[in-house]
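One protein chain omitted, others in place.
Coming up: chain A.
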Amino acid sequence: MLSFDLHKRKVLTLFLLLLFAWSLFGVNWQEGVMHSSGIGPAAEIFAAMFTPDLSLDILILAIESSWLTLAYATAGMSLALILALIIGILASGVLASGKRSRTYMKGSFRGVLGFMRAIHELVWAWLFVASFGLSPYAAIFALAIPYGGILGRIFADMINDVPEEPILALKATGASRLQCLFYGYLPSVKNSMISYTMYRYECAVRSSAIMSFVGLGGLGYQIQLSLNDLHYDEVWTFIYFLIILVILIDGWSNMLRKRMQL
């Protein structure tokens, strides 16, 4: 039976590969793929990669907007973490008393988390800019809501995956549900929670840069302005700053992980 299934799966793989090959014939290679006048600017942009604008003005501007981007991301992430911890723990259902209330709790809070992350942070940003105007709060809330939804969902899943035996043993010593949470579930998932949050923080920095395209200021906004002015060398300066930010956070996250293993 198993060998038959494997056999079927290989046939499907072959079929999909053939389908892909056939679809290549549908592409108009002469005109469709690239804008004929686009090759020039593309070459210019990539040439500018090696000559970023390092003049003092631009550097100061880059540092300022990096700081703004980082500040939005940090504030948004902090709020997201609080939301995720509260809603995620509720969505895991470990605090529910009976089987029925557990199902009900899991369903409703997972629904809330789903709603939060179903809408992309850019869309939230538009909505908040429309209602609050171009204020930092718009950026922070726009980040916090979908990131809270993503983190909360993962936290809930992590808590549900904790092995059962130690929890049963805790219950046998007379621990209440809240005591089980702090002595069993949370210590078991703490490390994975921290490393996943750090990874999401890195994503939040990139998102925060993109969000500034909406007009909230920050690296993305500067990239947009320089692109409009065709100053590709400035664009690359800002991009390098963004890369540095991400690398710094990655380094911090590695340091944290190493410390946790001790």
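The working rule: contacts are C-beta pairs under 8 Å (C-beta built on N, C-alpha and C of every residue); 3 or more make two chains touch, one makes a residue touch a chain; residues count from 1.
Rule of thumb we're sticking to: contacts and distances are computed from a predicted model.
J.: Select, from "Phosphate transport system permease protein", "2-oxoisovalerate dehydrogenase subunit alpha", "Phosphonate ABC transporter ATP-binding protein" or "Thioredoxin domain-containing protein", the UniProt-recorded name of the complex's unshown chain.
T.: Answer from the record: the omitted chain is "Phosphonate ABC transporter ATP-binding protein".
J.: I'm checking contacts with the chain that's been left out. Which of A:K171, A:R206 or A:H231 qualifies?
T.: Per the contact definition at the top, the residue touching the missing chain is A:K171.
J.: Which one, A:S55, A:S78, A:Q179 or A:N254, makes contact with the chain that was left out?
T.: Here the residue in touch with the unshown chain is A:Q179.
J.: Could you tell me which of A:T74, A:N160, A:S188 or A:Q224 touches the chain that is not displayed?
T.: A:S188
J.: Could I get the residues of chain A that touch the absent chain, sorted low to high?
T.: 163, 165-166, 168-176, 178-179, 182-184, 187-188, 190-191
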